[in-house]
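Note sheet for the following structure.
Heads up, one of the protein chains got dropped from this complex, but the rest are sitting where they should.
And now, chain A:
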Amino acid sequence: MKAIVSVKRVVDYNVRIQVKPDGSGVVTDGVKMSMNPFDEIAMEEAVRLKEKGKITEIIAVTIGGAKNEETLRTALAFGATKAIHIKDEGEVQPLTAARALAAVFKKEGASLLIAGKQAIDDDANQTGQMVAALLDIAQATFAGKVDVDGNKATVVREVDAGLETLEVDLPAVITADLRLNEPRYLKLPDIMKAKRIPIEATTLADLGVTAAAAVKTVKTVPPPSRSKGVMVKTVDDLVAALKAKGLA
């Protein structure tokens, strides 16, 4: 059984994000980039399913420019058996990514797409759901626990009211939430081996996918800086201040 894991290259979570002066986006030149942390969790889950013998092949897929190869190398070091680089230098909107992943999913005859629930750059939280819709297959998002048995997957989801357990028929899309697992430390020999594995290159055109232009970024602005605090003298003052702000 094949699983596809989508991996996105994003600004590293430790980096302090800076907005470009013209408001057209955030600065990425010379900034440390890494695999989206939710995608690391998705990779880890796929590797664990493979170690348990539930799946036999893990295909890591990324969409983007030449440097995205680094992200695929990380996926290979995790234990992906194959890596596909959909080369595209332009902006990749969620719908574009979903169309491309759906095309790869069909082409590879995969049974599972395991994806991060969202990427930490645009926090769109759309791609996994869109892939399921495009392929008309089941979806179980925000997974906190995954079990695959034969042609079914049991997924415990983290929802507002608590935990919800779903059973889905395969093929299906599963998106990983933060607490699904703790990704392993990649070992140096695995990092070294991953550098030598060939990566399959393709393009959106090869996959018969047209880029979507459904979303237009109007302006990017930094969050407001924290305003100065107020010192209160007594607990009563504190309660009054909280009430004034509608917080108590």
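Just so it is clear, contacts are C-beta pairs under 8 Å (C-beta built on N, C-alpha and C of every residue); 3 or more make two chains touch, one makes a residue touch a chain; residues count from 1.
Basically, contacts and distances are computed from a predicted model.
For the omitted chain of this complex, the UniProt record lists the protein as "Acyl-CoA dehydrogenase", which is one of "NADH-quinone oxidoreductase subunit E", "Potassium-transporting ATPase KdpC subunit", "ABC transporter substrate-binding protein" or "Acyl-CoA dehydrogenase". Between the chain not shown and the residues A:133, A:159, A:191 or A:239, the one that touches is A:191.
Only one residue in the set A:6, A:36 or A:74 touches the chain that does not appear here, and it is A:74.
Contact residues of chain A toward the unshown chain are 34, 70, 73-74, 77, 185-189, 191-192, 195.
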